[in-house]
Every structure is written in C-alpha cells, then in structure tokens.
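Missing here: one protein chain of the complex. Every other protein chain is in place.
Labels for the chains are A and B, by order of writing; each one numbers its residues from 1.
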Amino acid sequence: MTLSSSTPLAPAARAIDIIGADLTEASLTRYLRGLPTVDAVGLAARATDLGSRSIKTTSKAWALDKIISLIDLTTLEGADTPGKVRSLVAKALTPDASDMTSPRVAAVCVYGDMVATATEALGNSKGEHAPGGINVAAVATAFPSGRASLRVKLADVADAVDAGADEIDMVIDRGAFLAGNYGRVFDEIVAVKAACQRPDKSYAHLKVILETGELNTYDNVKRASWLAILAGGDFIKTSTGKVAPAATLPVTLLMLQVVRDWHRLTGERIGVKPAGGIRTSKDAIKYLVAVAEVAGEEWLEPHLFRFGASSLLNDVLLQRQKISTGHYSAASYVTID
Amino acid sequence: MTRLAIPKTYKLFIGGKFPRSESGRVFEIRSSTGEFLANAAKASRKDARDAVVAARSAVSGWSGATGYNRGQVLYRVAEVLEGRRDQFIAEIVSIEGVTAAAAAKQVDAAVDRWVWYAGWADKYVQVAGNANAVSGPYFNISVPEPTGVVAIVAPQDSSLLGITSAIAPALVSGNAVIVIASERFPLSAISLAEVLATSDLPGGVVNILTGSPAEITPWLASHADVNALDLIGAADLDWIDLEIAAAETLQRVMRPEQGADAASPSLSRITQFTETKTVWHTKSLI
Partner (left out) sequence: MTSTNGTTSNTPPAGQKSSFLDYAPAPESTAILNLKSEYGLFINGEFVDGHGTSFTTISPSTEKTIATISAADASDVDAAVKAARRAFDRSWSTISGRERGKYLFRIARLLQERAREFAVAESLDNGKPIKESRDVDVPLAAAWFFYYAGWADKLDHAGLGANPRALGVAGQVIPWNFPLLMLAWKIAPALAAGNTVVLKPAETTPLTALLFAEVVQQAGLPAGVVNILTGAGATGQALVTHPDVNKVAFTGSTAVGRLIARQIAGTDKRVTLELGGKAANIVFDDAPMDEAIEGIVNGIFFNQGHVCCAGSRLLVQENIHDEVVDRLKARLTTLRIGDPLDKNTDIGAINSAAQLERIRALSKVGEDEGAVRWSAPCDLPEKGFWFAPTIFTNVSTSHRIAREEVFGPVLSVLSFRTPEEAIAKANNTPYGLSAGIWSDKGSRVLAVADKLRAGVIWANTFNKFDPASPFGGFKESGYGREGGRHGLAAYLAPAESRPYAAPAIQAAAVEPVAIETPVADADPQTPTKFVRRKGANK
C-alpha cells in the first residue's frame, strides 16, 4: 500500500454505505477488484441472443415511439454554430414535420458553450418538467479526452450548469483508471457532482461517460461502472462517440447488469446511456429488448435510459412512416437537422 | 552332502501384497512331464472382489502420475525382469516343456515389450489426441484418458509373453488391472508379480489372480466397478456370456484373440483402454 492509497477519499454517500466509512483508495480498489469477473464470450452470446428477439407489429410500433422518447439528440462537432444548434432543437421539438403524433426526444446534447443557445431555442419547452419538455444536456470536463486539470474541468461543468444545462455528461479520466488510480477517478466524479449543484440546491443530472472503447476489457467496464455509481453518478454512459468502438450491445448489456445489481443491492435505480454507433431502428430495438429483459421494463423511461444518437432518429421516423402508411418511405421524407 | 532346495510358495498378488486365496484353495502345478512343481493359490470370487477394490484405489495415483513417471516405472519393470532372466527361463522350460532357447526368446521378447510400451507413456496422448478447430471463440482439445479398472483374461498358451502383452498396454495410460493368469502356466505370472512389486509400481496397479478363469471371470464381467474387460485369452470360455454380463454396466469389451499375433504390440492396445475427453474453454482478449 502506498501512502496515498490510504488517504481518505472525498465522502460520497453511496460508497460509504457500501464500502464503509473509512473510504480510501485502497478500500475502493479492494472492492472493485472483488467484483465477479466477466466472461466475454458468454456476454457476447447473451447479447446475440437478446438481439435475436423478433419485435413485430404492435410491439414494434410501441418500440419506435419509445426509442424516439429516449433519444439524446446530439451534435458534438467543432463546427457547431448557433444555427446548427437551433436546427437541432427544432428537430427535437418536431421530429417528423409530416406527422405531429411523433413523440419528442428526451434531450438535446451539445457542447457547454451551446447550452445558452439551446436553452433559448427551446423556450417554454425546456426541461423535463415542462409539458413535452426537452432537457438540455451538456458534455463537460474537457470532453472528449478529459485531459485537463480538475480546476478546468469543474469550471467547464459550472459554466454549463450556470447556462441552464439540465444534464451534465462528464468523461472519466481513463488514464488514471488504466493506471489503477481509482481514487483519483472517484474523487473527480464526486467533485463534478458537487459542481452540478445549482444555487437552489438542486442538481443537474450527472451522466458519467466511461469511454468503454478505451477501457478495452469488460472487467474494466464493470469496475468503472461500479466506481461511477459509487461516486454518485445518476447515469453511466458508454462513450463519447469520438472513440471506436463506441456503444455496443454487449457493453451496454454489461452496464445494464451492473445497474440491475445496484438495484438488487440498494433499491436505487441508475440510468444507462449507450452513445455512438446506434444508427438504425433495428439496432435500437435490440437495446430496448436488453433493457426490458435484463434491467426491467421500468428502465424504459427517459430518466433511466437514453440513446446518445443523431442519425438514429431519422431511421426510426422512416420506420414509423412505413407502419403508418404501409409502404416503405425514403430519406427525402424526413428532415435533416 | 546335498543341499535341499527351498521351493517357492506361489501366492496371489493383490494390492501390492502376496496373500493366499481367502478360500484357502490351491491347485497343483505340474511340469510338462507331469512332475509336481508347486501348489498355486486358486483364487475365488472374493479374491477377485478384493482385487477390484485394490485396483480402484490405485487408479487415481497411477493415472495421476506423469507419463514420464509411468514410463520410467514400466522401464524399471523391464530392468528387473532382465535381471531375473535365468529364473524365468528355468520356470518356462519346466512348465511349458520348451527348449531353453525358446524360453529365452520368450523372456527377451517380454522384456522388449515392456520397454516398447514404456516409451509410449508420454507419447500416446500426442498421437491419439488432438486440438479441434471449432467454429467459435473456444479452446478445444481432445485427450485420451485411462478408462479406469481393467479386468484381463491373460492369453492361456503362454507363460510370460502373453500376460506381459496383455497388461503392459493397459498400464501405459494409467489404468489399474486385474489379470487372471494362464491356468496352465501360472508360475511366471506370480514371478512377474515379484518383479512388479520391486519395480516402483504402486501397490494395486497390477493385481494377479491364479486359478480358473472360467470360475473368476464372470464375477469380473458383472462387477459394476470394472470399467473394461479384455477377453484376449478367453477364447475357450463362454465369452459371449461374459460379454453379455459386461453389457449390464456397459463395460468396454475386447473380444478374444488367438494365434501367434494375438496381443501383438500396437498403439490400439493402449487406446482401447482409454476414453477421449474433450475440453472446451472460452477464449477472449477482453
């Protein structure tokens, strides 16, 4: 044990409940290493099995609407402009200009400096508590690499919250995680969570991006998921979308197993957000099946499950049009955002 | 003044010890010219039962030894046998009535056979097993393992080479055996037991019964703790009945062989007392 590993970690209620009051990097590390391991072949086989469910007719129609309502419609580009963000918001509010029965998406997800623009564009429809309301989610903490000082990361978060972000999508320090500095990763999440607090003492929802493509192994993903939950995350999220592989069904399945186990242990429900790479309705339905069969149907709500996606929405709308009209639609019948 | 010779008492070989038959029975062994040679123990069904118990308890140690180790023990048998060559020649001459040259040829062949099989102990797995290229992320390998307890009716027309040819291949993979010696020529079998007992072979790995194969074999064929039945020397018995009895517990049965090439050395004599075990294990980087 190094000296630093016995330094107390920042207090986090969940971790203290589960691991104990004398929370240190050493005790955290012991806990994470004590988790049952994952057999990758078996996990992939289970994902394939779930993915082979055949969702037809009424179930499919229900699923398509559900998918839309779970989407974090996302633009995360260096070239993002206020115009681009306003366009995204318009799409979020009216996904299908030809069919007003389409549900709205759950949130728009933008860089922190675009939060104000998105908030303004949403107007009365901003926030989950507004009727048909849409949240504004902001990526923060030196997204996507996370390579900045904690001070800078916290300022990034505070700026976004100040500007009206309902949700913060933070990235963990993968370098620290892979180096085994679990305490550092933990403390950072705790600090970010604190920075999510608004003047009225309420919190912006905290989604913790694990960047599973960089963690590489399922055992790492499992440990990082537990770590993020223990440190106070409201959601665990697969990816930034900037690293391949991004969301995959097996990795999402694994994270669903973690939140299911957390619920078993504590009765508390944590959200899961696969992000990046989910482009088709067919793929998204596989995720719905996994959520329903592994975590439970109660997870199929925006406060517990999200898709981080952009092109997925239009594919769902095309499928939706096929169901309502009875014939196959075409890309020119859905709007680009 | 002539010295009176000390005759040997020929007993059974069970669990590494040399007991008399629990039945107290013996039978006379006479030379080819009809002279009395010895009283050999006449094994009973209870002796056979005890031999199975001894064999079963020896399986795990013998089959758990490395192939290299088993090979050295079997080679040690050849060494000790070679050292007692003259004794075996004399025994064979007296009981079979063959020339000393023919007896010597038999003893030498037996020694060579032990050597030949000894060399297989750490090789037969490579030849009889293989890696299997399955279509999926799995490590998959098939290896032969010893069947367990093997009961053998030794070839009846040979003193030493027959019993050697029958038991050595079964021992290669790690089986423990109960062998019923030639009824007519049992002396070399018991002398062989003395060789085995001084060759680092763990007690119970080989158990040798003398007496009537017709009387004892049915008890072994129907014994639920016997895994395989080698009827190589059972041509003169009602061996089909034995095979039928063995079917009850699905013993692996080798049918009788006769003639000069009976029990000739082959890899198949080793593998017929093995079971192929296939192991799958998941294989993944992540």
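To be clear about the criterion, a contact is a pair of C-beta atoms (placed from the backbone, for glycine too) under 8 Å apart; a residue touches a chain by one contact, two chains touch by 3 or more.
Everything quoted here is computed from the prediction, not taken from an experiment.
In the complete complex, the residue from B:P144, B:P186 or B:G204 that touches the missing chain is B:P144. From the options B:L37, B:A102 or B:I286, the residue with contact to the unseen chain in the full assembly is B:A102.
When you scan B:E91, B:E183 or B:E243 for touch with the missing chain, the hit is B:E243. Residues of subunit B in contact with the chain left out of this view: 102, 105-106, 108-109, 112-113, 116, 127-128, 130, 132-136, 138, 140, 142, 144, 147-148, 161, 224, 227-228, 235-241, 243-244, 246-250, 252-262, 264-269, 271-282. Touching the omitted chain from subunit A are residues 36-39, 41-43, 45-46, 52-60, 62-63, 66, 257, 288, 292-293, 296-298, 300.
In this text, only the chains that are shown with their structure count from here on.
Considering their complex, residues 136-138, 282-286 of subunit B touch subunit A. Taken together, the subunit A residues at the contact with subunit B in this complex read 39-42, 216-218.
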